[in-house]
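Complex shown without one protein chain; remaining protein chains in place.
Letters are used for the chains, namely A and B, taken in the order the chains are written, and counting of residues starts over at 1 for each.
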Amino acid sequence: MTTGTVPYIPAVEVEERETYLNVSGKIRSWLLTRDHKRIALLYLISITFFFFIGGAAATLMRLELMTPARDLVRPETYNRLFTIHGVVMVWFFLIPAVPTTIGNFVIPLMIGARDLAFPRLNLASWYLFVFGGCFTVAAIVLGGVDTGWTFYTPYSSVYSNTNVVLTIVGIFITGFSSIFTGINFIVTIHTMRAPGMYWRRLPLFCWSLYATSCILVLATPVLAMTVTLLAIERIFHVPIFDPNRGGDPLLFQHLFWFYSHPAVYVMIVPGFAVVSEVVACFSRKRVFGYWFVAGSSIAVAFISFLVWGHHLFVAGMSMYGGIVFSFLSFTVAVPSAIKVFNWTATMYNGSVSLKTPMLYALGFIGLFTMGGLTGVFLATLAVDVHLTDTYFIVAHFHYIMVGGMVTAFLAGIHFWFPKATGKMYPEWAGRIAAGLIFFGFNLTFFPQFILGYLGMPRRYAGYPEEFHLLNVMSSAGASILALGYVMPLVYLIWSIKYGKDAGPNPWKAMGMEWTVPSPPPKENFTKIPVVTQEAYAYHMMTPQGGDGPILPPAPPGERVEGGKPVDVEWSKQ
Amino acid sequence: MTTEAQHDQPTSRTYFLVLVGLLILLALTVGAAFLKIPGHTWGMIIALTIAFAKALLIALYFMHVKFSHKQVAAFAAAGFVWLGILITLTASDYITRNHPASMNYKGEPRYLQSDYPGR
Partner (left out) sequence: MSQLTALEHDSYPAEQFEDTQQQSLAATLGMWTFLATEVLFFGVLFTGFYMYRMRWPDAFADGAKDLKWYLGGINTAVLLGSSYFVALAVEAARSGDRRRIVRNLLIAIALGVMFIGIKFTEYGIEYHDHLVPSLNFSSVSPEGQPRATQEQIFMTYYFVMTGFHALHMIVGLCVLAVIAFFARRGKFSAAYHNPVEIAGLYWHFVDLVWVFVFPTLYLLRHP
């Protein structure tokens, strides 16, 4: 390693090249694997399963809301439906979505490591996830829960007679799965970076997932203990939150939202991660303001811990507390806006190509902006009094979570699919699905802003006649959206077998994951690479691109001795 | 963590002194609990200050934060800083919960503007 270049294995198709996929085909080798790439695929299968459970609940809800009358399901069933939808989508799809699948797969490749720091812990976290999922599925099968995904006390701890404890056990266990993933990512990014991969060269994907991991590690234990207290109150009938015996239900809400508000950012910051990579790649430009994008991820993660009180504005919290939290909530808009402006500035004067991942990324930027701006309405104390618990809230957070996160997740899946499988999907199908999802999404959720503004409350199975038209529009949009979500599932599975070979770098992208063959070998890198340049040196690539990133030799100021650059990172000393 | 940090490792003697210090602080905090200190806040402040001193001794010496990389200290501090956020902002609600604008901080009713002469 004297030249200081990343070793690049040419894309010559050798028969029977050993990859992480074909190293062993036995079921046992998958279930006991410690390979981050295989664990990522295990996670992908599990969260897809949960996505369709949550989606089924949503479908039933939208069907019920086709008519004003409460005719399809009973109100009690409707309560269970929205609870299942919330619980499954939040904890079993959105939170693990990008970190445990794409993050797990890509982070070690991006930073030039052979695996995460704790491979066994990584596998254990998947088992915990599945184990927790079993409890939640059991709770659904045994009759469901009707408290809403927020489990507000004292209803959940004293009055509800559904499977609250079973669901809580599932969430508690899954919480530890998130914590272990978070620990793994933090330690990996701190200690496993390849020589020369300084923090200033770290891809923005890793910065965002680092911020996400910090949230997971610092917020999830609060949820774990809070739901444990809830379960203790429910099982042993001791007073903790019960107002009849001196408890305070608002304490539960404080503790719950100390977790759940940052968790909202766990559901969006990984979306930032994906979009930063995709936008830079398909604009053929370095990311505008690298440090601002990286810093705003960290800032969003930090500020997310200071704003939870805006969920309690009308719950009986102190007025002064409300004012403080309202002000703090506004500050989230600053780093979020930095991101949006920097992505658009990255595209400005770039040679933008509208490939499928880029279509999703563009959709993300628009929908996230809508969701974010309506969030500012809700952070405003006085306006929130009017909008709380209406469909405006529902539309707002679906713009962030579905319009933002699910879209970003699909962008990432389409972006790294060739890397993970070595195959390409049909581009036309990808574009159609991206279009359908964007159109269906807006048709579903935009009417809900109007419905909420007009005063339709959330969580009711029936509604007055005046709201009929907008609800029909929303349900019609939902069916298009559902079609848009099934399409990728079909053509991606089809492409695994019948897709064209992708080669190591179909997008001509920068980033170390594209320097290894697709699918990557089990040990990722035959020799740990030495990094000599910034993450997004698209301006240094030749116009034709070639097959892989063109990596210039090390700049003269940077001597390389014995495989490691001279100014070794401080964390590696 | 190992090489250059090795030579200034604490000795058994240091550990013993830390243990003695911890036990003295334990005696102090128990003693302070039986003093008649007016107002509950001061008793709480004394008890928690001594607890923090003990925690600091344990973390710095027994857990080697003092002799480890700066990174370790940052990781160790993070949990406590975030707990501080949780307690401070939750308390911001509880401290001000029961005095709406119509009352002053002592809970006495606040008067209408016309009650203030000169306005």
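The criterion applied here is as follows: contacts are C-beta pairs under 8 Å (C-beta built on N, C-alpha and C of every residue); 3 or more make two chains touch, one makes a residue touch a chain.
Just so you know, these numbers come straight off a predicted model, no measurement behind them.
One chain is not depicted; across the entire complex it touches A, B.
Touching the missing chain, out of A:Leu41, A:Ala58 or A:Ala113, is residue A:Ala113. Listed residues A:Leu255, A:Val279 or A:Val530: the one in touch with the omitted chain is A:Leu255. Among the residues A:Val23, A:Val158, A:Val187 or A:Leu454, only A:Val187 touches the chain that is left out of the figure. Residue in contact with the omitted chain (choice from A:Thr59, A:Asn79, A:Thr136 or A:Thr220): A:Thr220.
Where chain A meets the chain that is not shown, the touching residues are 113-121, 124, 179-180, 182-184, 186-188, 190-192, 217-222, 224-226, 229, 232, 236-240, 245-248, 251, 254-255, 528, 571-572.
Annotation for chain B: contacts to the undisplayed chain at residues 1-3, 6, 9-12, 15-16, 18-19, 22-23, 26, 29-30, 32-34, 36-37, 40, 43-44, 47-48, 50-51, 54-55, 58-59, 61-64, 68-69, 71-72, 75-76, 78-80, 82-83, 86-87, 90-91, 94-95.
In this section, only the chains that are shown with their structure count from here on.
Chain A and chain B have CA centres that are 36 Å apart. On chain B, the positions that touch chain A within their shared complex are 4, 69, 71, 78-79, 82, 85-86, 89-90, 92-98, 100-101. If you check the complex, the residues on chain A that touch chain B are 190, 214, 218, 222, 250-251, 254-255, 258, 305-306, 308-309, 312, 317-321, 324-325, 571, 573.
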